[in-house]
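With one protein chain withheld, the remaining protein chains of the complex are depicted in position.
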Amino acid sequence: MERKWKTGISWHFDGEAYVRGYKLFDLIGRLTFTEGIYLVLKGDLPDDREKEMFDAILVSLVEHSIAPPSIISARAVASGGNSLHVGVGAGILAFGEYHGGAIEGAMRFFQENVDKKPDEIVKSYFNNKIRIPGYGHRYYKEFDPRSVKMLEIAKEKGFYGKHCKFAEEIEKEIEKIKGKKLVMNVDGSAGAILSDMGFDWRIGKGLFIIGRIPGIVAHVYEELIYEKPFSKRLDEEKEAEYFGVKPRELPEKYYK
Amino acid sequence: MERKWKTGISWHFDGEAYVRGYKLFDLIGRLTFTEGIYLVLKGDLPDDREKEMFDAILVSLVEHSIAPPSIISARAVASGGNSLHVGVGAGILAFGEYHGGAIEGAMRFFQENVDKKPDEIVKSYFNNKIRIPGYGHRYYKEFDPRSVKMLEIAKEKGFYGKHCKFAEEIEKEIEKIKGKKLVMNVDGSAGAILSDMGFDWRIGKGLFIIGRIPGIVAHVYEELIYEKPFSKRLDEEKEAEYFGVKPRELPEKYYK
Amino acid sequence: MERKWKTGISWHFDGEAYVRGYKLFDLIGRLTFTEGIYLVLKGDLPDDREKEMFDAILVSLVEHSIAPPSIISARAVASGGNSLHVGVGAGILAFGEYHGGAIEGAMRFFQENVDKKPDEIVKSYFNNKIRIPGYGHRYYKEFDPRSVKMLEIAKEKGFYGKHCKFAEEIEKEIEKIKGKKLVMNVDGSAGAILSDMGFDWRIGKGLFIIGRIPGIVAHVYEELIYEKPFSKRLDEEKEAEYFGVKPRELPEKYYK
Partner (left out) sequence: MERKWKTGISWHFDGEAYVRGYKLFDLIGRLTFTEGIYLVLKGDLPDDREKEMFDAILVSLVEHSIAPPSIISARAVASGGNSLHVGVGAGILAFGEYHGGAIEGAMRFFQENVDKKPDEIVKSYFNNKIRIPGYGHRYYKEFDPRSVKMLEIAKEKGFYGKHCKFAEEIEKEIEKIKGKKLVMNVDGSAGAILSDMGFDWRIGKGLFIIGRIPGIVAHVYEELIYEKPFSKRLDEEKEAEYFGVKPRELPEKYYK
């Protein structure tokens, strides 16, 4: 009979934990954490180039200010009087379609279209008014320096493959068709590189989570250590506004 | 062999769902939702007095402004591009020790101390500088009108029992010892009444959640319907401040 | 300047909480919880027929056995040593597309298609192999008694409107085209009635959550009261299976 709980990730053999076939004990003191992450996700150990490329991508995600919704939710939950892990969990929940989803979106776009013609794809997206994920930036209008750097590293490490090439062609086609540049942003370049490293787009959000979780942990810890409980409460008069019905009387019949 | 998953709440008999022994089908159109909640939590159907008392308590919790951390986290998570249920889940996570915990705290206090002497308990709490849960209010200094009303209803319905009596004695003792009044607030009165209705303090937070969830659902729905994605993002310049280290150079050795 | 946090649900006027324009204090002891929920969600008080219809729908959802993923996640999280609200939050998170989404799906289907021709819609869904939400049941092949009852109540209370009529026509068209019956299930009938009550499909999952939360609270409470911590742990040998790579040696180079 097939069991409901099945896994290919890890198991116990003779009471010892094994991860992807390797004894966990043997990995301690021998792998870097990045190698460990790669092994767990991909099923095999990375070589040096893969490890270094992976490090570059994860470091680019490690923390990104107090502003985003994930930090708001994480710190608000912590301020309600919760343990650190509950705040961290609430932070991760914020990573919906519009937050942290761009790498995954770009990976999907590249992986599903890489064998098609760039100009035709760009045209069809523009005609259907669909944004192409991984392009455009609020400040950078000529080039995104992070993407330039990422792609440089990819070339150096041997991960500038068909997805990266395709990603650059898409950037050019967008400029042609739109008449102005939408720079390949860091989600686009990371997405292209991860695709050339062989990562399935459906794990893209997971890579973002692994990369960003140190930042969330640090923020929740900061909230718990430095702030008073319930500090994350809105001041109705200064921070909120009401657009609902004015005060009104409860109808007579309820006063029976 | 004992099974890992055991329950006394509901089960299927002959393919039909039963809740606390009653066929779910039979309850539809016959019970109010309040009676259904009471049945699920307490194991038996309420009589009219129990139902009406329970209604009063749940209505008092149903919604309480956009300000608290639970609404901040719920709306922040929704704004990240999530489905309604994920925002609602994040809202509930905010109900930690300092948010929505006061009814439970008051219930616990009453249930663990009701057979002791009020003056001695108050003294020992004051000597150990522990706040007694369920007393004190920012605005109400003479009496909390909601508690007055709640206790009135409790008397009318027959739930002014030993816990309510004890709660009022505690209020008096606090005034004696402290020299000024700390009014029994709505968490205190609801906690005393729920104790006299026979609810275990360890389900107190659950009652709060059931009561407040309509408000959370309404806020998440409002966020999803009226606001743009990612609307819940801080403006660093206007809303946040930084107390960390100033910009500094990465040491030479990292530029190899 | 427009503020980031805006709401039409509730507000404080002169230090008093108002919900949809009514002073919260006035509602206590005067509304049933069901009326309170309706007010918070819809913005106005229900009349008796609306209240009773709403009660029938919420009661039908109140609890449904230990089996579904929401109870598994809620109890597993509780067993990790968490407070009740964290388990409840994890339970709600399980309400994804395939769990508790059917009412919403049916509401959406009815609201988006009610003015079209039933036979054409059914044909187009069948041709595109898309399941029509709200139809079909594992056991009930002739009719779902719960739907029969729900629709009866709807007729009695005056909520058998164009969506309910449409829902029954769809059921007939499915039988014609498929050659066998797919009964309108309880999600279908509840979805049609809620549509005729004027509820937007996008709040459908919220109604499900409000209805089901008492069951989740009861299960988490049961876990915390009756079970040992960490009780929800798999027995690898009896409950799980491994399909991954066999134990293997860590390559030489890692033993430097």
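Order of writing sets the labels: A, B and C. Residues in every chain begin at 1.
Please note the rule applied: a contact is a pair of C-beta atoms (placed from the backbone, for glycine too) under 8 Å apart; a residue touches a chain by one contact, two chains touch by 3 or more.
Not measured: the values here are computed from a predicted model.
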- Omitted chain's touching partners, listed by label: A, B, C
- Of A:G21, A:P46, A:P69 or A:G100, the residue that touches the missing chain is A:G100
- Task: Just the residue numbers, please: which parts of subunit A touch the chain that's not shown?
- Result: 4-12, 15, 17, 19, 24-25, 27-37, 39-41, 52, 54-56, 58-60, 62-66, 75, 83-86, 88-90, 92-93, 95-96, 100, 139, 145-146, 149-150, 153, 200, 202-203, 205-207, 209-211, 213-215, 217-222, 224-227, 231-232
- Which subunit C residues touch the hidden chain? 65-73, 76-83, 86, 89-90, 93-101, 229-230, 232-236, 240
- In the full complex, which residues of subunit B touch the absent chain? 2-13, 18, 20-23, 26-27, 30-31, 43, 45, 82, 86, 93, 234, 236, 239-248, 250-251, 254-255
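One rule holds in what follows: only the chains that are shown with their structure count from here on.
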- Task: Please indicate which chain is farthest from subunit A, where distance is taken between mean Cα coordinates of the chains.
- Result: B
- Message: Need the central chain here, defined by C-alpha centroid distance to the all-chain C-alpha centroid.
- Response: C
- Task: Calculate how many whole Å lie between the centre of subunit B and the centre of subunit C, each centre taken as the average of the chain's C-alpha atoms.
- Result: 22
- Taking each chain's centre as the mean of its CA atoms, subunit A sits from subunit B at a distance in Å of 34
- So which stretches of subunit A touch two or more other chains? 82, 86, 93, 234, 236, 240
